[in-house]
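Coming up: chain A.
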Amino acid sequence: MAEIIEMPKLSDTMEEGAVASWLKEEGEFIEEGEAFVEIETDKATMEYNSPAEGTLLKILVPAGQASQLNAPICVVGEKGEDFDLDSLVKASSSAASASGHGSPKEDEAPAPSEPAAEVASSAPAGSPGGRIKASPLAKKVAKEKSIDLASVAGSGPQGRIILRDVEGLSASSQASAPVAAPAPAVAGSSDVDVPHSMMRKTIAKRLLAGKNDAPHFYLTRSVDMTKLMAWRKRLNEEAANARGQDVPKVSVNDLIIQACAKALKRHPKVNASWHQDFIRQHGSVDISVAVAVNDGLITPVVHAAHILGVRDIAIKTKDLIGRAKDGQLKPEEYAGGTFSVSNLGMMGIEQFTAIINPPQAAILAVGATVKTPWVAEDGSITVQPRMTFTMSCDHRVIDGALGAEFLQTLAAYIEDPLMMLA
Partner candidate 1 sequence: MAKSKAKSLDQDALVDIYKTMCLFRRFEERVGLAYTKRKFSGFCHLHIGQEGLAVGVQSCLRDTDYMISGYRSHTQAIGKGIEPKRVMAELFGKVEGCCRGKGGSMHMFSEPLRFLGGHGIVGGQVPLAVGVGFKIRYREEDDICVCYMGDAATNQGQFFEAMNMAATWDLPVLFIVENNRYGMGTDIKRTTSVEHLWKRAEAFDMAHSDCDGMDAIAVHEHVSEIVQKMRKDKKPHFMEALTYRYRGHSVSDPGTYRTKKEVEDFQKNKDPIKRLGKYFVSQKIATEEQLKEWDAEAKAIVKAAEEFADNAENPPVEEAFDHVLV
Partner candidate 2 sequence: MALLTFREALGQAMDEEMARDESIFLMGEEVAQYDGAYKVSKGLLEKYGERRVWDSPISEAGFAGLGIGAALTGLRPIIEMMTWNFGIQAFDQIINHAAKMRYMSGGQYKCPIVFRGPNGAAHMLGAQHSQAVEPMLTNIPGLIVATCSTPYDGKGLLKSAIRDDNPVIFLESEMMYGMKGEVPDDEYLIPLGEGDIKREGTDVTLIAWNKALHKAAEAAEQLAKEGISAEVLDPRTLQPLDEDLIFGSVRKTHRVIVVEEAWGFASLGSQIADRIQEECFDDLDAPVKKVSNEFVPMPYNEAQEERVMPSTERIIKAVNEVLYRS
């Protein structure tokens, strides 16, 4: 059986190594414990004694080249043996992550045997490089929902992914999941340990990473909704009177989406995302709208919202939300947003903060419109319908002033929708 020999960790601080020279050539026999290669570590060049016995079938890292720790450097096996390099590499990388690597002398690890129970309870079924075990039905459902099984942890035997592991998931919930799903049911007064659903695991993983990666800061302000509400009233009266014509009703959220879209167009630095070497300013304003669905959440995207009228947006959101609840969205319909709007106002939440949906740079958390006593600049007090929103910003992309300017524009558009035409 051919096997891979990997870049060894020959010093405790070594993070990568380089092959200084090969002491054996391809085709030569290597005895176990025999020095066969010289490795340059961060500290020294050292001989490496073979952890395996066999003929050196293939050198993968030529002399002078560096490679990561545990990356394959050569293949040994029976002389003349046929081997499939890809599957060997896969097997070796999964073994590497499963067992870890100690000092060279301890490196004669036994063949990787999968710790079944552990896989079932903790790791995704597609443990690095390994075959993904999933029931045929789970596979079919995952395909329909464009769920990547590699990131799903199976709760069946030997970590098999079964229906219940994919049932509540969707590709977007896998990708974004900006808010938490309903808490697990607790029966009676005794404690109940509800195993993590895959959705819960994904939310935990992604939001933790998102929050850690993107340094959040929050900008909150409130706006007078009087004119926006009046405009909405007019639009919907018109819709009600439009006999025979299909004129949609417009929601507050639709109006806010439009206001955001227009504001984003004016502030392209907010309609942006963080990348390793650059910040990308997106040409199109594509707004992800958080929609609660049965047992989860999905964020369909209103693409090119900046060029749409509010009725177009209403038609679009109505369609998307309807199909989202039926699980009928196509993958492209919930992928690729540049900015998110999450609205809990209809549930009485006055103010909240949301976690950014990476790689986007900001999310707007929209609260309820409440009648509020307001002290005007002249000191007079009026009662206004006011709405509070909070934008979470990725500080790597958006600085405080930039965010504040954007919200100023947004507030202006909401307080006087005619300004959107300016």
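Convention: a contact is a pair of C-beta atoms (placed from the backbone, for glycine too) under 8 Å apart; a residue touches a chain by one contact, two chains touch by 3 or more; residues count from 1.
On how the list was made: all candidates are chains of the complex that A comes from, given by their letters.
It should be emphasised that the depicted structure is a prediction, and the values quoted were computed from it without experimental measurement.
Chemist: Which candidate among 1 or 2 is in contact with chain A in the complex shown?
Modeler: Spelled out: of the options 1 or 2, chain A touches 2.
Chemist: Could you please specify the touching residues of chain A with respect to candidate 2 in the complex?
Modeler: Residue list for chain A touching candidate 2: 135-140, 155-157, 162-164.
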